[in-house]
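Just one protein chain is left out here, and the rest sit where they should.
Read from first to last, the chains carry the letters A and B; within each, the first residue is number 1.
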Amino acid sequence: MKKRWLELSVGLMMVAGIAALITLAIQVSGGSMSRNADHYTVTALFENAAGLSPKAKVTMAGVVVGEVVSVGIDPYALKAQVHMKIDGQVNYLSIDTSASILTSGLLGEKYVGLTVGAEEDVLVDGDVIEDTQSALVLEDLIGQFLLNFGDNT
Amino acid sequence: MTPKGIIEIKNVTFYRADRAIFKNLSCTISTGKITAIMGASGSGKTTLLRLIGGQLQPDEGQVFLFGQDVALLNTLHLNQLRSRMGVLFQSGALFTDLSVFDNVAFPLREHLNLSADDLYNRVLLKLEAVGLRGARDLMPSQLSGGMARRVALARAVAIEPELILYDEPFAGQDPIAMAVLQRLIKHINAQMQLTSVLVSHDITEAFAISDEVILLGHSGVLAQGSPDELKASEDPAVKQFIHGEADGVIPFHFAAPPLQEELRGLNHD
Partner (left out) sequence: MINVIADIGSIALGKLIRMGEALLMLLQAIVVKPKLSSISRLIQQLYIVGVQSLVIILVSALFIGMVLGLQGYTLLSAYGSEQAVGQMVALTLVRELSPVVAALLFAGRAGSALTAEIGLMKATEQLASLEMFGVDPLHRIVAPRFWAGMISLPLLVAIFSLVGIYGGYLVAVDWLGVYGGSYWGNMQQAVDFNEDVLNGMVKAVVFAFLISWTALYQGYSCIPTSQGISAATTRTVVYSSLAILGFDFILTALMFGGTI
């Protein structure tokens, strides 16, 4: 009887531990294991990628569809070169898709937003997004505002 | 096979740290007898027992157990030899996480492939022999010192060994427990026709049951013979030990430089 209790309690502990791990997978991480799943890479050239860093979100219509892999300089175009990996299931981005660097909230993190165009052909692995809008730099914005303000008076 | 004895120790030298416990020690323990290994504390009695059991290796010389050199055996063969002998440790060494029954059953489960019924009966018989059949479901922590040692004895003889080693079986026992153990050792030796080696410094008890006594001292064997021979011995060291004299040839002092040199402020220069 004592031995049964011992085996039972050990069994319960094992089940509880494994159940906890499964709950962590489903309830806590939301089953977000898809980052290693099937995906393809596209590149976008920005005039200015200030504040964008690897692992930043790539969204479409506000939904996460991928992440930034790396941010570098294109030595020929002298522009910021942003490599992104896009979820393989999102295979309907037209070739005239535009990419812009956005900010979540006033001071929040930078992320890339994609807007799909009208073309029939879609982006495939290794393609480059031409139509881009750069990051908003607060200092430039304030400078422009002051300039306009000065003109009006 | 050496015909002379079940245990044969030849020119054994053993060092612990830098201190020689044994220098060139030789002795033979003959089959079928109760042999007492005696000596003052620190004369290496327990060390000798461990050398016999193969738990320690001599620095020089050889130990033959059942005619085989213990040092040359691999683990498997050593364990085969060990399955032919039982050991009763000084503290009993019962496994504290097992009941009395399981303790006695332990060597049987390890070495013999008995059916459940045979195992049960055998354990009960051994416990009956030491008078503790009724205590089979107790845990070792619930036993008195004397009872624990009797359980350990039942465990040591459970596999019906040819040789049994007792490490200080009488130490720290009350007179009744001592008498019980004495009777058990003698009884078991006669009944099972085995060879017993007991390490002890309790002269009266050891002399009363042993056929042969080996007296250790001065890093070797001081004397060997029957209890009566030893009692009649004229050797001063033997006499000192047997009659329990504080002063004699066995030094009271641990080896040290002369006191004059060690005391401070007395330097004679």
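One rule holds in what follows: a residue touches a chain if its C-beta (ideal position, glycine included) is under 8 Å from a C-beta of that chain, and two chains touch if they have at least 3 such contacts.
These numbers were taken from a predicted model, which means no experiment stands behind them.
Contacts of the undrawn chain with the visible chains, over the full complex, involve A, B. In the complete complex, the hidden chain is touched by one of B:Asn74, B:Thr96, B:Thr204 or B:Gln260, namely B:Thr96. For the chain missing from the display, the contacting residue among B:Ile9, B:Ala36, B:Leu51 or B:Val87 is B:Val87, taking the whole complex into account. Among the residues A:Thr23, A:Gln89 or A:Gln144, only A:Thr23 touches the chain that is left out of the figure.
Annotation: of B:Pro107, B:Pro169 or B:Gly217, B:Pro107 touches the absent chain (contact as defined above).
Within subunit A, the residues in touch with the undisplayed chain are 6-7, 9-10, 12-14, 16-18, 20-21, 23-25, 27-33, 35-36. On the side of subunit B, touch with the chain left out of the figure occurs at residues 50, 53, 55, 75, 78-80, 82-83, 85, 87, 89-97, 106-107, 110-111.
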